[in-house]
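Of the protein chains in this complex, all but one are displayed in their positions.
Now for chain A:
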Amino acid sequence: MLRSSAVRLHLLFKNVGIFKKSIPSTTFGKIKLMSTHNTETDTQFDQRYENFLSSTKIDGWDVRRTDLFGHDLVPEPKIIIAALKACRRVNDLALAIRILEALKDKCGNEVNEIYPWYIQEIKPTLTDLGIPTLEELGYDKPEFALQNVDDMQ
């Protein structure tokens, strides 16, 4: 009896085929489901991001998708230059300005030392593409204040 149950179950799974679809194929085969030590060097890291952002195939979604600002580092100027150029290719000036803001935010406590150096490094690209710095826009200081939602009637 148990055997026939097993056979029926097997048939069911086989026919529905749902588990084949639901589990990505990458989890099968020789790939181990465990973490490995990251052996990527800093140079490779920079190169990976630069290559990705320099690709002409990416769109605005991909530029936004990069977890560049999620790492515990300030990205190299060449990565930022590639990102700004990617913004130019997808015609999104707001995104380029946002990248500069995120970059400034990543400078953290050392913002007064790192950020001016940064602007100096990427200045040629900024002038080339016509991207304003945050100071030119006045976005280094708050421009508008919003009413607190708790104070609204």
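One rule holds for everything that comes next: contacts are C-beta pairs under 8 Å (C-beta built on N, C-alpha and C of every residue); 3 or more make two chains touch, one makes a residue touch a chain; residues count from 1.
The working rule: contacts and distances are computed from a predicted model.
K.L.:
Name the absent chain as its UniProt record does, using one of the following: "3-isopropylmalate dehydratase", "Cytochrome c oxidase subunit 4", "Protein DOM34 homolog" or "Elongation factor 1 alpha-like protein".
P.N.:
"Cytochrome c oxidase subunit 4"
K.L.:
Going by the touch rule given at the top, which residues of chain A touch the chain that is not shown?
P.N.:
1, 4-5, 8-9, 12, 16, 18, 21-22, 60-61, 63-65, 69-70, 88, 91-95, 97-99, 101-102, 104-105, 127, 129-132, 134, 136-137, 139-146, 148
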